[in-house]
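Note that one protein chain is taken out, while the other chains of the complex remain in position.
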Amino acid sequence: MLGPWVDLLVFLIAGLTFPVLNVVLSSLLRRDYPYPEKVMPYESGEDPVGDARVRFRVSYYVFAMLFVVFDVETVFLYPWAVVLRELGLFALIEIIVFIGLLLVGLYYAYKKKVLRWV
Amino acid sequence: MPLPLPYFLVLGALMFAVGAWGALSRSNAVRVLMSIELMLNAVNINLVAFNRYLTPSELTGQIFSIFVITIAAAEAALGLAIVLMIARRRGAIDINKINTLRG
Partner (left out) sequence: MNALGNELLVILPEMVLVAAGLVALVWAQFLKERAAGPVAGLAAAGAALALLSLLLVPDGTGPVLFGAVKADGFSLFVRAVLYAGALVVVLGGAGYVRKFQVPVGEFYCLLLLAIAGGGFMAQAANLLTFYVGLELLSLASYAMAGLRLDDPDSNEAALKYFFNGAVSSAVLLFGLSWLFGLTGTLSLAELGPALAASGAHPALLVMAVTLVIGGLGFKMAAVPFHLWVPDVYQGAPTPVTAFLSVGSKGAALAALLRLFYEGMGPLADRWTVYFAILAAVTMTWGNVSALLQRNIKRMMGYSSIAQAGYLLVGLAAGSDHGVWAAVFYLLAYTFTNLGAFTVIMAVRSAGGGLDLDSFSGLARRSPFLAGALLVFFLSLIGFPFTAGFFGKLNLIGAAVNSGLVWLAVLTAINSVISVGYYYGVVRNMYLREPGADLPAVSLEGSARLATAVALVMTLAVGILPQFVSWAQAASLLP
């Protein structure tokens, strides 16, 4: 009767059990010995300074925007690559034109000195 | 037996409604952008679900959703650029306060 829902139920239970079990098990097995450096938040070896809710540099945003362009490019490249042989020469030329258009955009960003970290 | 089609359509409709509500009621520009993304993703759910249940032998709906993803990314990038331009000039991105044009 439950039919398709059983899968979902099993997935839900497994998904909840695994992390909870790990946390509980490790707290039972480990020694409890906190010291200041240990309870500090981990920030890639840097000393954490100030609040986490700070303004980020605008440069990050511009890089993120360029990243999005090439990230989404993959959405088209992947299906094309899967059927490359069936589609043949025309699709190859099409994809070269497509990448060429994106390269114009990249060149524009380069000329605008967006790629230089200041 | 897979889930029936209406489940996906209801999910899509709910997501779209949440996104539309957010886009119309929020005043923080970035939240409005996020709500718009939600609306577009609701469309993607619809497209993929319709494709899977109505025309499983063709990929029309899925291809459409790939284009929607692309355009959503372009739209988000442009929207953030406009918001950034406003933020640099006015130091605030509350869209209800940007209203010097009226007549």
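Before moving on, here are some points about what is shown:
In this document, chain identifiers A and B correspond to the written order of the chains, with residue numbering beginning at 1 in each.
The working rule: contacts are C-beta pairs under 8 Å (C-beta built on N, C-alpha and C of every residue); 3 or more make two chains touch, one makes a residue touch a chain.
From a predicted model like this one, the values you see are computed outputs, not experimental measurements.
Shown chains touched by the undisplayed chain in the intact complex: A, B. Checked against the hidden chain, the listed residues A:Phe11, A:Phe67 or A:Tyr107 yield one contact partner: A:Tyr107. Although one chain is not shown, part of subunit A still touches it, namely residues 90, 101, 104, 107-108, 111-112. Subunit B meets the missing chain through residues 9, 12, 16, 19-20, 23-24, 29, 32-33, 36, 39-40, 42-43, 46-47, 50, 54-55, 60-61, 63-64, 67-68, 71, 74-75, 78-79, 81-83, 85-86, 89-90, 95, 98-103.
The definition used in the following text is that only the chains that are shown with their structure count from here on.
Per the touch definition, subunit B reaches subunit A in the complex via residues 1-3, 66, 69-70, 73-74, 76-77, 80-81, 84, 88. The part of subunit A that touches subunit B in the complex is made up of residues 3-4, 58, 61, 65, 68-69, 71-72, 75-76, 79.
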